[in-house]
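Attaching a single structure in structure tokens format; questions to follow.
All protein chains of the complex are present and in place, except for one that has been dropped.
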Amino acid sequence: MHGVSKRYGDTLANDAVDLTLHRGEVHAVLGENGAGKTTLMSTLFGLVAPDAGRIEIDGTEARIGSPQDALELGVGMVHQHFMLVPDLTVAENVVLGTERPFNLSLRRPAVERSVREAGERFGIAIDPAARTGALPVEIQQRVEILKLLYRGAEILILDEPTAVLGPAQIDSLLEVLASLRDEGRAIAIVTHKLPEVMAIADRVTVLKSGRRVLSGERGSFDAASLARAMTGAELPELPPRAARADVADTVRLRTKGLVVAGRGGRAVGGADIEVREGEVLGVAGVEGNGQRELFGALTGELAADEGSIEIDGRPVTGLSPRALHEAGLAYVPADRQGAGLVLDMSVADNLALAAVPAGRFDTRGLLRRKAIRAEAERLIESFRIVPDDPDLPVASLSGGNQQKVVLARELARRPAVLIAASPTQGLDVGAAADVHRRLLDVRERGTAVLLISYDLDELRQLSDRILVLHRGAVVYETDAERVDIDELGMAMAGHQPVA
Amino acid sequence: MSGGVFTTLFALGVALAAPLLWAALGELIIEQSGVLNIGIEGVMLIGAFGCAYAYVRSGSMVAGIATAMGCGAACGLVLALLYVRLGADQIVTGILFSVIALAGTTVLADRLLGTDVAEKTGQLDIPGLSEIPFFGTVLFSQDPLVYAAIVAVPLVSYLMSGTWFGLYVRAIGARPRAGETAGIGVRALRTWALVIGCVLTAIGGASLVVATSGGFSPNLTAGRGFIALAVVVLARWKPLWAAAAALLFGVAQALQFVADELGFLAHVPSDVLLMLPYLLTVVAVVFAAGSRYPAACGVPYRPGSA
Amino acid sequence: GDDNKDSSGDAASTDDTSTAAADETPKKIGLLTTGTQNDKNWGEAFTIGAKAAADASGAKLTVVDNLNEPPQYAQQGASLGQEGYDMVLMALGTIQEVQLKLAKQFPDTLWCGYGIAPDNAPENTCFVDALQEQAAFLGGVAAGLATKTNVIGAVNGFEFPQLTRQPEAYALGARCVNPDVTFVQKYINSWTDAALGKAAAKGLISQKADVLLAPLTTATNGLIAAARESDGVWVMPEYFDSNDTAKEVILTSVLFDLQTLAEDVYTKGLNGDLKPGEMLPYTLAELPDGGVAPFYEDEAVLGADGVAKVDEIKQKIIDGDIKVPSTDEIGTVGTGSKIDPASIGC
Partner (left out) sequence: MTQPDAPGLALLHDRRLSVLAALLASLAVIAAIVLALSADPFTVFSTIVDSSLGSKFTFGQTVMIGAILVLTGLAAAIPFSAHLWNVGGEGQLYFGAFAAFAATQVVGGLPGWLLPFVVLAAGMAAGALWGLIPGVLKTVADANEVITSLMMSFVAILVAGVAINDIWPEGFGGQTESIPANAALPYVWQAADIDIGIVVALVAAVVAWVLIARTRVGFEIRAAGLNPRAARAGGIDVRRLPMVTFALGGACAGAAGAIAVVGVNDSLIQNFSQNYGFLGIAVAIVARLNPLAIVPSAALFAILSVGSNGLEVQAGLSPAMGQILGAVFVIMLLAFQVVRLRYPEAGTS
């Protein structure tokens, strides 16, 4: 790729970027949030039309106007959000787009056979007749990869493929990638995780504000130099976590035998969880092991089928979100744009989103708009939300600042219990550190924090205790100080750790 | 028409169901591709007008039906331009398309057609089969387009579940991005779905004309397109179920015409009987509430945007 | 509309300029009607009459058709009133409120409507009504003579007295000449839904009805289709001689001679021969073509005796020997099957 540029309004997402992928190499693309990684990769895959620049494949100039063109040229992409149709079978997803639509004869047995054979050939065995939406996330990712290989892709692009995986899954994914590389394919991988880069990348490119700021072969970089290139600064240090000894032993959040139904069975099967005052309890696990349902049940979005939930000793099972707020609950959903924010409303309105329905900002039904604005200005200042204009639509804020809006709103209630799901996913290092600081801060003030995350480093940094969810059950629990990373990884993969 | 009152009831029910079924078959293809075509009423009406014009002027029923199909394809392209290319809001555009079709066909019929009707009627008894008691009258003593509708059900069913086209259409109706990244031209395929679906919908309009002496009158479809929308929901986007649901409405509508002979209905006011199909639709939609529209149905799609 | 010139008066300055319009300028008359000018039905009948009157008097005629709802009449009427029309006839039975309102708003225009005059009608109004029950009665006579099954039927639009009088009089007429006749009918709440018309007709045919009255507009096509698909079933459309539409199944048509009615009321209005708020009920005596249309090739169905019988009864109605009950008596469902034919002179 030569001199690729793309402008969105005022942001220059890619600024004359050069990128070379070699056969038999893994090329890592790094950068902060919004650095332009996804844009660059999407350009290669024909999803984004560049304003300038050209792409050559095997020495000849390639015109890639659509994903169809890219696939025909042997370029395939696994997206950060999987591009699978949940209601179709694995085989159907794999063969999607391989035939012309008006080739009328779709012969299911033949299709399933060829998908099975392809899976065996590439070492990715998946039941072709399974319904895709019912599969665990790491298997869905395999389906995505198989989809590309089935079509003979020689250049594979993976956008943040490890964000939702546990260490065991990450290792096995890296193995698959390594073997594909060794077969002579070119692989581009976008990631925020430096250890992976060090483990697999033959070559790196670092983007910053759309510009290429570093590129080099294995050996010419280390984790520290990459971090410096990405952020332009040293990795920020977290403040030291205060020991937990000085806090009382009161349980603020307790679940007993909590059961939540999910697609085809119990997503959470009888969880007993306790979070004490001034404690961060980390919930580890591979995506799809009941985290979403646990979060949903605790926050009132989903109904619990069995069991009970208590906050400060009061039963709150089955209460509406508003009643839960009143009972002292606050939460930061993983999908902040989908469940946390109303993107088309202003920052001020989003900051008031919970207080207005609670009746805190109206007199006899009429909104007190001055009060809403004053409160917004106060929160913007105290959480250092940028830009500091309460009237801007929240959609125009960066991801990190959007997350701050959610946090500010939730913490403004001075909650007894805070439940945070993947609060830093997709945030760059600086923004993530800011969020971490906030979480530790409320812990200091006695809030019980339940932190659900796929990022083990984050869990270990913040948690006082960590438990592991596997297939909806708590299979492992330990004090953070004594955590053994191998045991944790085994537990996440479903192996009972030896006691 | 021979046989008992139930024979009459079902024979009338089948005849009244056929236009609904055509429209529902067309609509379910369109909706599965991710487009909600509320303009269905207008497409039916335009199809009916096209059919009546060609049928009356040429005297050939085949020419009438062919013209209706052409009109349907044209409607499909126009709607594709609006819904798919330009991304106009589908609910509002659809309603307004129906408004335009109603006013437009009224004006055109006045100018071009008057009250002329064709020479013949469409009924075609199938030799032998039409003699069977009950089923003979109910199923085999109908118009050609009723038979064709019965044939169309398995064909559409096959199209949607046994072909690549159907697979792709279902994929882009659920997750257009997934289709696009797999190399399917989402907008092109939705255009095709609209064209094919509107052709079937227009045949539904034509079937009203063919069944009733080939003439046209303003608002000939009388809201049947909107009922077909409900048929599709009730049928959960399955062609076979669409046939059953359409029949349910057809029979509900026919009930008023045999009410006198059904003792228990004889004293129900006729207005209540007229309300029956609509109320039944509401009840049906409530019971079909678990039936979800295809995930992307009604959402305009822009390639490359998240 | 045929004429689309002449906007002499600036519409914005409405008020009293119209008095200046002297006799030299041709008078302007308007017809607002449901149906269309070429619908072989109600609308066309009125249009023909209005044209005849306009031609005879040299008045300029504007026809606006396809008006089905009262607000359309109100708006369209105001549009003509504003243009200073001399006389407007509104040919729909259900818009008297609109007529009275327009009469108040445009006192210089004569507003005539189809219907019964209310108490204290304004001076610049007139009211016309064809006694449709008489012609429908005569249609019933023909049906009573033609039926082989002794069951006759009707598929009707909406149920209200001015409409209901027609099928009921039809039933009574049939019983007048054939005491064995029974009458079946359906209301379909539409003038135009041909598919419902067909289904209703088939329902009646399954009850053995073989002569079907069609007090409808285009929904009549559905009855024609049903008749074509059944043996020996006749349809009897209304308002216009429709035999050409489907010779083989149309026995005859029930005619109210609305052409003559329209011509007459326009002529009287233009000549100033109307009393303020006059009510003009037109009977068969005043409407030469009222009754039933010729039977053409289907005369044999009734036979020469039958045709003569129809003519005889028409004469009796005109002479008053047979008194067809008025709307008050026959305007509700079921009356036509109850009244004793002997009591009215059969």
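Labels A, B and C are assigned to the chains in the order they are written; within every chain, residues are numbered from 1.
Please note the rule applied: contacts are C-beta pairs under 8 Å (C-beta built on N, C-alpha and C of every residue); 3 or more make two chains touch, one makes a residue touch a chain.
Computed from a predicted structure; not experimentally measured.
For the chain left out of this panel, the touching residue among C:A74, C:C126 or C:A219 is C:A74. Within the complete assembly, A:M345 is the residue of A:A261, A:M345, A:A473 or A:A493 that touches the hidden chain.
Touching the chain that is not shown, out of C:N38, C:S57, C:Q105 or C:T283: C:Q105 (per the contact rule at the top).
Touching the missing chain, out of B:A48, B:A68 or B:A174, is residue B:A174. The chain that is not drawn here is touched, among residues A:R23, A:R100, A:R121 or A:R322, by A:R322.
As for the chain not pictured, it touches chain A at residues 81, 85-86, 299, 301, 320-322, 325, 331, 333, 338-346, 349, 352-354, 356-359, 361-362, 365-367, 369, 391-393. Interface with the hidden chain, as seen from chain C, comprises residues 1, 4, 7, 11-12, 14, 62, 64, 66-72, 74-76, 78-83, 92-98, 101, 105-106, 115-116, 158-163, 189, 327, 331.
In the full complex, chain B touches the hidden chain at residues 34, 38, 82, 86-89, 91-93, 95-97, 99-100, 102-104, 106-107, 110, 174-178, 223, 226-227, 229-230, 233, 269, 271, 274-275, 278-279, 281-282, 285-286, 289-290, 293, 295-296, 298-300, 306.
By our rule, only the chains that are shown with their structure count from here on.
The touch graph of these protein chains is an open line.
Distance from per-chain Cα centroids to the pooled protein Cα centroid is smallest for B. Interface comparison, A-B against B-C: more C-beta pairs in contact at B-C.
Averaged Cα coordinates give chain A a centre that lies 75 Å from the centre of chain C. The distance from the centre of chain A to the centre of chain B, each centre being the mean of the chain's C-alpha atoms, comes to 45 Å. Here the spacing of chain B and chain C, counted between their Cα centres, is 35 Å. Looking at chain C, one finds that none of its residues touch two or more other chains. Contacts with at least two other chains are made by no residue of chain B. Taken in their complex, chain C has these residues touching chain B: 36-41, 65-66, 159, 184, 186-187, 189-190, 192-200, 202-207, 217-219, 221-222, 224-225, 228-230, 245-246. Interface of chain A with chain B (complex): residues 42, 45, 47-49, 66-68, 71-72, 77, 79, 83-88, 92-93, 96-106, 147. Interface residues of chain B facing chain A in the complex, by the touch rule stated above, are 159, 162-171, 174-175, 177-185, 189, 192, 303-304.
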